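Of the protein chains in this complex, one is absent; all others appear in place.
Right after this comes subunit A.
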Amino acid sequence: MGSSGASGDLSGEMEVDAFRRLFPLRFYERHLLESVRPDARPLGRARDTTVALGAVATADGSAMAKIGCTTMLAAIKLEVMTPPLDSSDEGSVAIDFHMPPICSPIVRPGRPAEVAPVVSKQLSDAIISSGMINLKELSLVSGKAAWMAYLDIYCLDADGALFDAALLAAVAAFSHLQIPAVTVNDDGRVVIMSGENEEGKLLKDPVNKEKRKLTLTCIPFSLTCILHKNYILADPTAEEESVMETPVTVVLDSSSRLVSLYKPGGPVLAYMSAVQDCVALTRQRVKELQKILSDAISDMEVD
């Protein structure tokens, strides 16, 4: 190992991996000078993204989204509930984000990840405020019965950009969701209609005749960027997030309107121009994500 000289460029004297562990910031800055990142991506490019619908057979709607190594599994289960008085013709959505210990070495059974409830709240806010779901579509019998959609998102591998992957998985799961056909039986209880007609039980018309999907408008997509000095890195990995600590998350909807902007502190104080650059990068990313999602949906329909 070389001696640690004051202004020493030690990279010539020790292995790359050791340098990466010991001096992570300098390792990254050497790469940023060439406008590239250690995994050979240019600064503004996101990692390879894939979406697969219907990953969980037992759920009413599900999807798995992968951005690079970050993997999220989202599943929606519908249950019937009585709607509250002030929104008697609307259903409800409950969103929960979990980081089980398999996903990352920093999560341990007694010590849940700090970031899990933060992402959970961000997701809830983004999905509900974007107006993607029309809650009236989740109503069954006004005032008496409505659907409660429980969306559970599990992180199976945490490698940075958790919010982006989770939002993509959530949106894909809602695109895949099929509301089952139900009818109200004699006791006033809602039962799921099976294929065969049972005589004498269908006193009223079925509430939904057949399985239907939700109409989604203004679908939100997001991109997380990291600011470091005057560089903007799109879609950081977990290593980049831990070294350079200023994330900015921008959520735009499909018509490029701003749904949410999130910059939780961090050492870099950004000028408006930096924020606008982030929004521009997000706009490009939204187009990519829209294409990926629509390809996944049409693949499902072909089956």
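Following the convention adopted for this analysis, a residue touches a chain if its C-beta (ideal position, glycine included) is under 8 Å from a C-beta of that chain, and two chains touch if they have at least 3 such contacts; residues count from 1.
One rule holds in what follows: contacts and distances are computed from a predicted model.
Engineer: The hidden chain: which UniProt name fits, "General transcription and DNA repair factor IIH subunit TFB4", "Exosome complex component RRP41 homolog", "ER membrane protein complex subunit 2" or "TPR-like protein"?
Structural biologist: Answer from the UniProt record of the missing subunit chain: "Exosome complex component RRP41 homolog".
Engineer: Of the listed residues A:R30, A:R45, A:K77 or A:K213, which contacts the missing chain in the full complex?
Structural biologist: Here the residue in touch with the unshown chain is A:K77.
Engineer: Looking at the whole complex, which of A:E29, A:E90 or A:D157 touches the chain that is not displayed?
Structural biologist: A:D157
Engineer: Which is it among A:P24, A:G44 or A:P100 that touches the chain not included here?
Structural biologist: A:P100
Engineer: Pick out the residues on subunit A that sit against the missing chain.
Structural biologist: 56-59, 62, 69, 71, 73, 75-77, 79, 96, 98, 100-105, 108-109, 150, 152, 154, 156-159, 238
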